[in-house]
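Missing here: one protein chain of the complex. Every other protein chain is in place.
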Amino acid sequence: MAADHSRNEGDMIGRALPRKEDDPLLRGLGSFIDDIQEPAGTLHAVFVMSTHAHARIVEIDVSEAIRLEGVVAIYTGKELAGRIKPITSDIVQPGYQPVKRQVLATDRVRFVGEAVAVVIAENRYLAEDAAELVRVDYEELLPLIDVDQAVQADAPKLHDETTGNVLFQASFRTPRFDEVFASADHVVRDSFQSHRLAVTAMEPRGCLAVYQRRNDNLTLWTSTQIPHIVRTAISNLLDWDETRLRVIAPDVGGAFGGKCSVYPEELLVSFLARELNAPVKWICDRREDLMTTTQGREYRFDVALAFRKDGTLLGALAKIDCNIGAYPSFPLGASVEAGGAAIYLPGTYRMPEYAYETRAITTTTCPSGVYRGVAAPVASLATETLMDRAARELGLDPAEIRRKNVLVASDLPYTNAVGARYLTGSFDTCLERALAAANYAEVRRKQSGDRLRDGKLHGIGIASVLEHTGQGTLRYRQRGIVYVPGFDGAQVKVEPNGRAIAWVSQCTQGQGHLTAFAQIVAQELGISIDEVTVIEGDTGFGPYGTGTFASRGAVIAGGATLRASTRVAEKIRRIAAHILKVNASDLKLSNGRVYASGETSMSIREVAAVAHSMDARALPDGESFGLEATDYYDPQVAPTSNAAHIAQVSIDPATGLVTIESYVVAHDCGRVINPLIVEGQIHGGIVQGLSSVLSEALRYDQNGQPITVSLMDYLLSTSVDCPDMTVLHEETWSPGTAGGFKGVGEGGVIGALPAIANAVADALVPFDAKINRLPLLPHVIVELMRSSSGLPGGHESTALGERNRLHDSVAVREEHAQSHECIS
Amino acid sequence: MKPSRFEYFSPATAAEAVEILANFEGTARLLAGGQSLVPILNFRVFAPAALIDLNRCRGLDEIRKDGTLLVLGAMVRQSAAETSETIRACCPLLTATAPFLGPNAVRNRGTVGGSLAHADRVAELPAVAVALGATMVAEGPKGRRDIAADDFFLGDLTNSLAVDEMLREVRFPVSSPVQRFAFVEATNRHHDLALVGVALKLTLRENRCEQAAIVVVGIGPKPTHLSASERSLVGNRLDADAVRNASALSIEGTEFESDPHTPASYRRHVLPALVERALLQAMSQGLSIQR
Amino acid sequence: MKQSGEFRLSASQANVWDAINDPETLQRCIPGCESVEKISNVELKATIKSRVGPISATFKCDVRLSDLDPPNSYRISGQGSGGAAGFAKGGANLKLAADGTGTKLLYDVDASVGGKLAQIGTRLIDGTARKFADEFFQNLAKAVDGAPAAQAPATAPAPSEPATTAPASQPKRVRWAIGFVVLAIAIGLVVVYLLSR
Partner (left out) sequence: MAPTRHKIELTVNGERLQRHVEPRLLLSDFLRYELRLTGTHVGCAHGVCGACTVSINGSTARSCLTFAVQMDGAVIETVESLAPRGPLSALQQAFHEHHALQCGFCTPGFLMSARELLARDPDPSEESIRMALRGNLCRCTGYVNIVRAVRAAAAKLKGEGGTHGS
């Protein structure tokens, strides 16, 4: 199946080239929002944030604050209500209720951190001084922290315009589901509660708006993944001619979904620049970021998997509730997580029968949004965890049950239970390669006697995962997400000097577009990547597009770049053919020249000169001047990438601290443009997963106060928590996408959650520990061990004694486990 | 996250600093390394009228062996615990604890005195100071006075310095060859703040324990002696039973506090293991830092 | 935050009830109580300066009293606002019961806090609450018994800066006393921040 796409000497695509974008970043010459030299007279905005999770705003007194020296203006929600339209994600989908969000809360606040007023002052220090003096009088209302509170019959309704607090619900059931599930030999089920996460890009959000009264033009620099959508939103919500708006995403310091929404601050700062006729800047600080940037992945997955005795998977049942917080994000809306959660659950396995009910529920917590992997990491956590449990209960090794059920060549192309098409994949190959590289059989043998070695419990965990990538217009139309176009575009242009420039409609936040897309252009035009410049993230140039998220960069922007480049290459051939008096089809582009069979050739620079009428030789009849093409791309089938992850962990039985000992991943993202960049994406995804399994968690107290608003309390993994990694590449090109590319941005995190959780569960097999909650902080691990039926002694035992007894109990349980654990 | 306004003073001598401190009657704050203070200023949960910067005070950075005492000026940086041969020779426990005190950039700037005066419940140095029986030398308008480490820590962020006093220097007894030390801790991430930290000092004669100091931080507002464990060791041979016994007794009469992130039950659970580890480490003459 | 406790005082129930209703006694007993102003028979305003180490905040508190059953029990509830610092809410049921010659005082407190300090100072919440309760009962014990209360944990010496006491312009006897305990506890929760290094 993995057709041999052998690479040619001189190919640019597929090379591990260091990135073109690195140099300025390494010299400290990056251009992140707050690095941009702001014009003289720039004013600084600071927001007054709600201290209550749910309350009525009785009065806002700015009298003291406005008197402060250096304060220019203060606006409250009431003053702006009529002047900036509310943000509304009116998704067109049955079971969906749209909700309005005012850019500043007017009468009611719905989460701690919601902005109730904005202070504009000469500098940030003064603005913060003034913000402290704004007095807000609240009348408290009942907070709704979790979905159970929010769906109770007597729960207060959070939004006047809806019925109840369920903003979206959908369900699905394959025709034979009930009968198959009823007749299954074995069913494993559990309720998985995933915890809320902060995206925590190292650069928090921010924007700078510069207004020109002369022509009512606005340029907004904003740290975003979706500059075109931001521009359209400003135009719609501020009634501003879109042709007078330019949105620029400069260097963006990470995004991961957190900058994939249009935020009130972007609208406000734009509004204020025009209102005050002055440049206005807002930089989100870290506390604000942890309180207001869209948060992710607070779901409950009640999942059941049905099997035959022999371990054959028959089907899955899922009931999913998503806590989407106080407001849906825009443009993706309230259904993106709940819908995705249901769609992503069938992974890399033959799963003929499937039924789900899914709901998106609004609560008085920070709005949620897409975060790297969206619901897929938790969906995989649920299915992969239950796979392991089923294996143990059916006397199979975790590797064995996966071998039995993972899709193989003969299954492909495969249409899963919810209708998603997998054209190609290397599910079984990746699994086997990862098992071999991790030396799985040997590890099991070593472990079989005793999981306790050198005073630590050792475990190994497998995950076989699917990544839905490169979703185009069709997927967004199906889901009724009307403000997300789904296509992207590129304009490729060869200048008179024979060098190429490409304007691409996406923007890059570290994924290396400026290098990867240059490789595509260079490959098509037969020039070196040093002769190609890629420009992104500026709505002032090039075609309209959707943006960079959901692993759509290489597939869709890459596809658009490829198509535009191909058309430019064709034109080069036509012109050269005319001049060299040969057939265009006989011409090859490489090393900056156009070669005909034999000796005849001319340089692309000469062709460019001709095309720009800077050469005695004329263009062929009917050929237009210039050497450029614009094209768009929208893949007909969203390509699926796949991977197998294997983690090995050790646990300190006394403290419960988990250490990742080794990590292997074999993955397949189709045709690889730049292996260096692909591996970087995988490493980063895995560590974001690792971090969320082991330590990250946003928490709210019973009143909805966020209690993880600093990086002292919101725990990101550091270099000493992370292992080195082995990454193995499979390349089954996608026949459904231009260039055969598949996406790779999210696979790492999708696999890391289940692989690490399963490894920890494996280390804790002697305790029958069932993992259905994250993060696995030391106190959680200790609880898992102590609640274990069989572990003698409680906390009174000394560690020494406990270790001895632990040793015994491990041995005992191992024997027990042995009896139905066949080692692969 | 920008601090509120404050007046700034940069005195050249401790005497000057104390004088300014007195003038502000408790509304001024001393600035040492700033690694704990500046964050709370940036968050604006603390807005002193003035900061008195000790970084230019002469003599506060001295490291000196004075007979049986190792004297550290209040401004000796935490990094010195690693780099100073004098400290390594006189107080190996300080050196062994250094890697726990946060990353290099923090230790380069953060001071030993500042960490002690900040009296943070999750900080390691207070445990070390108490275990070693250090003496805090306070300087005020009426001159200097000694405060035993045991009496210095009153609770969260609270020490026994008067409003017009500063911590001038810290005196650690120079350790002897018959002494053994260890520091171990339980953390949420590798090398994180101490959920529970244990500092240990044993004095041995013919393999009998003559003296034992076992001090825990992280379980409550201030460093606490594990008296029952200490008593159980004194006068006895250090064998496996003694270790098991001392570690079992560590939770005897010990109070454990919860916080919204970590339950008291966890702290109670890990303390015996940490005490055992510290003892085993000390017995194997481990000053090898355990990860 | 929930906390309940019990203290034994050697003074009689009547004396304890009187003591905890005597404004001067209260101002001495309640950590950081600066002023008290009676609004009505069931409402009262108070200013409490709460401090942990260097960090302090002044809270304007509204107290409400209910379920009065002198000299036995009442329900007290209130909330304090510290402006930008945040806010605290508290409520408690308090009971006095004769216990031989002495008096048993039972309290059961429910307090919560919000705003910046609460969000940032999470790690010390329980400890601070306990400290406030302990300090009050220590002071109370001294006031009524002239001796430390039975089974009272060792109390800390006065912090570096004693809370200043503003002239209290309240009528002779007000029955608000224990309300302040609640507020003191609640507010105590707020006023902590801990970012070590």
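Chains: A, B and C, in written order; residue numbering restarts at 1 for each.
As a convention for this text, a contact is a pair of C-beta atoms (placed from the backbone, for glycine too) under 8 Å apart; a residue touches a chain by one contact, two chains touch by 3 or more.
Remember, it's a predicted structure, so these values are computed and weren't measured experimentally.
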The one residue from A:G684, A:P706, A:G736 or A:P775 touching the chain left out of view is A:G684
Missing-chain contact among A:G253, A:G425, A:P485 or A:G704 belongs to A:G253
Missing-chain contact, candidates A:I535, A:L676 or A:L728, resolves to A:L676
Considering the complete complex, of B:V18, B:L51, B:C91 or B:L274, the missing chain is touched by B:L51
Even though one chain is not shown, subunit B touches it at residues 1-8, 10, 31, 34-35, 38-39, 41-43, 51, 53, 55, 79, 99, 102-106, 108-109, 190-191
Missing-chain contacts on subunit A, rising order, are 18-19, 21-23, 25-30, 32, 34-35, 37, 69, 125, 200-204, 251-256, 285-286, 509-512, 676-677, 679-680, 683-688, 690, 710-712, 716, 718-720, 722, 724-725, 748
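Operating definition for what follows: only the chains that are shown with their structure count from here on.
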Between the Cα centroids of subunit A and subunit B the separation in whole angstrom comes to 43
Rounded to the nearest Å, the gap between Cα centres of subunit B and subunit C is 32
Note: subunit C sits from subunit A at a C-alpha centroid distance in Å of 49
Flagged in subunit B as touching 2+ other chains are 43-44, 193, 260-261
So subunit A residues touching two or more other chains come to 132, 287, 701, 707, 710, 712-713
So, in the complex, the side of subunit B touching subunit C is made of residues 26, 29, 35-36, 39-40, 43-46, 48, 101-102, 106, 110, 115, 118-123, 154-163, 193, 220-221, 257-261
The subunit A residues in contact with subunit B across the complex are 124-125, 128-129, 132, 285-287, 654-657, 659, 694-695, 699, 701, 707, 710, 712-713, 715, 717-718, 720-721, 777-779, 782-783, 786, 795-802
Counting only contacts in the complex, subunit C reaches subunit A at residues 83-84, 86-87, 112-116, 118-120, 122-123, 194-195
